[in-house]
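Only one protein chain is missing; all other protein chains are in place.
This part shows chain A:
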Amino acid sequence: MASISIRNLVKRYGNFTVIPDLNLEIADHEFVVFVGPSGCGKSTLLRIIAGLEPISSGDLYIGDKRVNGVQAAQRDIAMVFQDYALYPHMRVYDNMSFALELRGTPKAEIDARVKRAAALLHIEPYLDRKPKELSGGQRQRVAMGRAIVRNPKAFLFDEPLSNLDAKLRGQVRAEIKALSQELKTTMVFVTHDQIEAMTMADRIVVLQSGTIQQYDTPETVYERPANQFVAGFIGSPAMNFFPVEWRQERAILSQGGTVLPLNGEAAALLRQAGSAVLGIRPEHFAVAPDATDGIAINVKLVEPLGSDTLIHFDLAGASAIARVDPALRPKVGDRLSLRPQPGKTHLFDAANGQVLR
């Protein structure tokens, strides 16, 4: 078990810089999720921690040891790969015991550790099987088992759920979360799925173009996004954005001139900035009882999800979504009045996307 410290890390491939200058502190026992779109550098960063990619410049510490030049084999970390990367010619038991055998662990201890991990992951009946005789979910568990038996300083997960179907993904996600609470080991998990990030992480690292956009708890990242990128990336459906201006002591949409019912801190911020980008999450719209009390919209598309209903509409030249109570049963073409819930709006600098606070 160990903390991970990344200081002024730069990663280049030839002339192409993937990570320009990154600093990150992961505490001991912490479950940190790297999330971001494809090509943001999250997997590269994980592979650097694993020792599978060299560092161009900067420092990497695992515990209090600088590991820049240390081979993956000597870092004492365990990794679960996207495609599981099980050894096809070995039985499940041998896959799990291999790393311990390399370290010269006594046979009796290997056996005890493998069986304990197998019991934890419910894969005892498959210990004598080869990987090709297992389903995707079972292989995934074996890959986790291979990591668990080692009691490593840190676990690294590289999008391990992306090859599973939706139902199994939810199940394994919960299992990994439970496992992290039981093992109390530092865990770094890479995903492009923000639901995985939100549900599992103690803290989330949101990455874009190799730069950390925000590093905070899931609640903070969701409720107080640092910038427009984070606000748009975290949350499903994504946050709606509208360019807004403060004119004649009122907040209005830049395009179309619709007056917005903004007040309190949001109104004060917009008054000060003059213009900004307003962000409202779909779930933070409320249907106004009075048609004159909010923003009038025409329902363009309805997606009933059971637990709630998504309404698609056009506003200020952009497509937008509101999440409403399913009991409302709106129909395409209906006219509704929506208003942002007080205190749930976000304002971003129109020039650089930083949140206005």
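Just so we're on the same page, a contact is a pair of C-beta atoms (placed from the backbone, for glycine too) under 8 Å apart; a residue touches a chain by one contact, two chains touch by 3 or more; residues count from 1.
We adopt the following convention: contacts and distances are computed from a predicted model.
Q: What is the missing chain called in its UniProt entry, if the choices are "Aldehyde dehydrogenase", "Cytochrome C oxidase subunit IV family protein", "ABC transporter permease subunit" or "Hydrogenase"?
A: Going by UniProt, the chain not displayed is called "ABC transporter permease subunit".
Q: Using the document's definition of touch, tell me which of A:L9, A:M79 or A:I176 contacts the absent chain.
A: Reading the full complex, the residue touching the unseen chain is A:M79.
Q: Touching the hidden chain in the full complex, which residues of chain A are there? Just list them.
A: Output for chain A: 50-52, 71-75, 77-79, 81-83, 85-89, 98-99, 102-103, 146, 150.
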